[in-house]
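To start, the structure itself, in structure tokens.
Only one protein chain is missing from this complex, and each of the others stays in its spot.
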Amino acid sequence: MSASVTFARTIPAVRSKPASGVVRLILIGAALLYIGFFLVLPLAAVFVQAFEKGAQAYLAAVSDKETLSAIRLTLLACAIAVPLNLLFGLAASWAITKFNFRGKNLLVTLVDLPLAVSPVVSGLIYVLVFGLHGWFGKWLDDHDVRIIFAVPGIVLATMFVTFPFIARELIPFMQSQGKEEEEAAAVLGASGWKIFFKITLPNIKWSLLYGVILASSRAVGEFGAVSVVSGHIRGQTNTLPLHVEILYNEYNFTAAFAAASLLTLLAVITLIAKKIVEWKTEKQIAASEAQEYV
Amino acid sequence: MPSIFGKRSSSVPGFGLSLGFALTYLSLIVLIPLSAVFFKSASMGWAHFWDAATTPRVLASYRLTFGASLAAAGINAVAGLLVGWVLARYDFPGKRVVDAVVDLPFALPTAVAGIALTSLYVGNGWIGHFLQPHGIEVAFKPAGIVLALSFVGFPFVVRSVQPVLEDLDKGLEEAAASLGATPWQTFRRVIFPSVLPALLTGVALAFARALGEYGSVIFIAGNMPMRTEITSLLIISKLEQYDYAGATAIAVVMLVMSFLLLLGINLLQARIRKYQEVEF
Partner (left out) sequence: MSIQVRNISKRYGSFAAVKNVSLEVKEGELVALLGPSGSGKTTLLRIIAGLEQPDSGTILLNDQDATSHSAAKRRVGFVFQHYALFRHMNVSENIAFGLNVQSRGTRLAKSEIKDRVQQLLQLVQLESLANRYPTQLSGGQRQRVALARALAVQPSVLLLDEPFGALDAKVRKDLRRWLRRLHDEIHVTSVLVTHDQEEALEVADRVAIMNAGQVEQVGSPEEVYDHPTTPFVFDFLGNVNLFHGRVESGRANLGPLEVTAPDNAAQWNGPAFGYVRPHDLEITRQSQDSQATIEARVTQISAAGPRTKVELKRSDNGSLIEAEITKARYQELALCAGDLVFVKPLSIRLFAGSPPA
């Protein structure tokens, strides 16, 4: 299921056709209005409400013990899930783009599978496997190992939802680069690892970074899946998004929005980082295309 | 070296290791856990499964989720096309910023979006307090659900139509104009048909996302059974009551629906690719 949305990273064609000036202005105005009202306003709302009771209250909320613990858990889940999915992404795209084998298309489809699964179901599947009444429930209980309602469960759920992101970035990019450089290196006597580190990796670094940014952003912000597998135990099994939910449901709005503001800030940084990497890859593609005709 | 994958090019090393690792990881993290859902529901027996998946409360949640997702997809079809159009064809100050902001719903954690939207549209919220005197209630009503789902699905449509609009052959429009078509006619007869497949794809993706959406919806919905309870929430409720069978049955229904939907999207995209190849 490689349903894909290509992000607009193509080199923009010459545009701005001279449509009637009025129509143009109306359309631009309408678009800006929609974006401002619908996207920017909620963004602003987060920060305004976070600072409603002043900077002091904000800092207190952000440095609260439970909030810090939630931050730590969020970062931990991200720090485990993303690198593992990175390894998977590299392995899968290497196999898919440098070789031909039966079932290659099926593999590409399977990589996209987690995208088709709703967050709540993503958590449910791990409960069915590791939960008390799940496949391994009895065994885990006997050995006093807790996965569901504990940190490992959260990490697993995070791994599931961020599974496709890096592979999906690498596969089309490596496909377009072909395997000639790797073949040239092979004929020159380089071993597999040397080829990978010296030839392939430098060529894919921006795509790789983009995938890591997307995956990390999703890992930090995941809510539904983590909600199912977490025990919602404050200070122990709450990620930052879950912590926001708890605070909000207790009507502790300022604290909730303060925590939310951290996540929002991260989202904004993610958007900026994405733009920078897009710009860099555009430059890379343009440079190699321009030289093609020499 | 005989292999079930058939003969493969031996020019570059590392096939066995990379494929082996990839398949193992895929199976452990994705395939085996996913299969648990189907095994569990198989063990329930068909009758029990059907009962669990079609209680009135569950059916109400299907109607609500489906309907709200459809409505949101419809809104996004228009809004997404508008914004995609403006970004692809016009220049204006701050365009790069606007282009980046479009991805906000992708980057923003759903819970944050949920509480932000709720705070705006409740009775005493920034927008809510304008609407309330007129008797318009958004928060804790289906309308709020549609609102939240529109928020999360927005970038799908924009990012689907934007590249197509950018790559549109200017020659086609110029030909239409030279033949006497007004801008509107050109849009309706030349441009819109070209962008329609991409638009449908984007809408379908937004729809698929909306069906499973949880975090951004549960704050603004009322979460009242039979009225404002989405299917995802129902699954969690069942889990909290230790009704694993019930939760699984509903999950299977959701999975089958999204698989079918994505299959349709794939076929649509394949059709698009064929259509584009024939153009020359």
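Chains here go by letter, A and B, matching the order in which they are written, and residues are numbered from 1 within each.
In the analysis below, a residue touches a chain if its C-beta (ideal position, glycine included) is under 8 Å from a C-beta of that chain, and two chains touch if they have at least 3 such contacts.
Only a predicted model underlies this, so the values are computations on that prediction, with no experimental measurement involved.
Only one residue from A:Q175, A:N203 or A:N252 touches the chain missing from this view: A:N203. Contact with the chain not shown here comes from a single listed residue; of A:A190, A:L242, A:A255 or A:V277, that residue is A:A190. One chain of the complex is left out; on chain B, the residues touching it are 7, 9-11, 13. By the touch rule set out above, chain A reaches the unshown chain at residues 180-181, 183-191, 194, 198-199, 202-203, 287-288, 290-291, 294.
Quick note on the criterion: only the chains that are shown with their structure count from here on.
The residues of chain A lying in touch with chain B in their complex are 1-8, 10, 12-13, 15-17, 19-20, 23-24, 27-28, 30-32, 34-35, 38-43, 45-46, 49, 84, 87-88, 90-92, 94-95, 98-103, 107, 110-121, 124-129, 131, 133-135, 156, 159-160, 163, 179, 182-183, 186, 191-192, 195-196, 217, 220-224, 227-228, 241-242, 244-245, 248, 253, 256-257, 260, 263-264, 267-268, 270-272, 274-275. Chain B makes touch with chain A in their complex at residues 3-6, 8-9, 11-15, 17-19, 21-23, 25-26, 29-34, 36-37, 40, 79, 82-83, 85-92, 96, 98-113, 115-117, 119-120, 126-127, 150-151, 154-156, 159-160, 162-163, 166-167, 170, 173, 183, 201-202, 204-205, 208, 211-215, 219, 232-233, 235-236, 239, 242, 244, 247-248, 251, 254-255, 258-259, 261-263, 265-266, 269.
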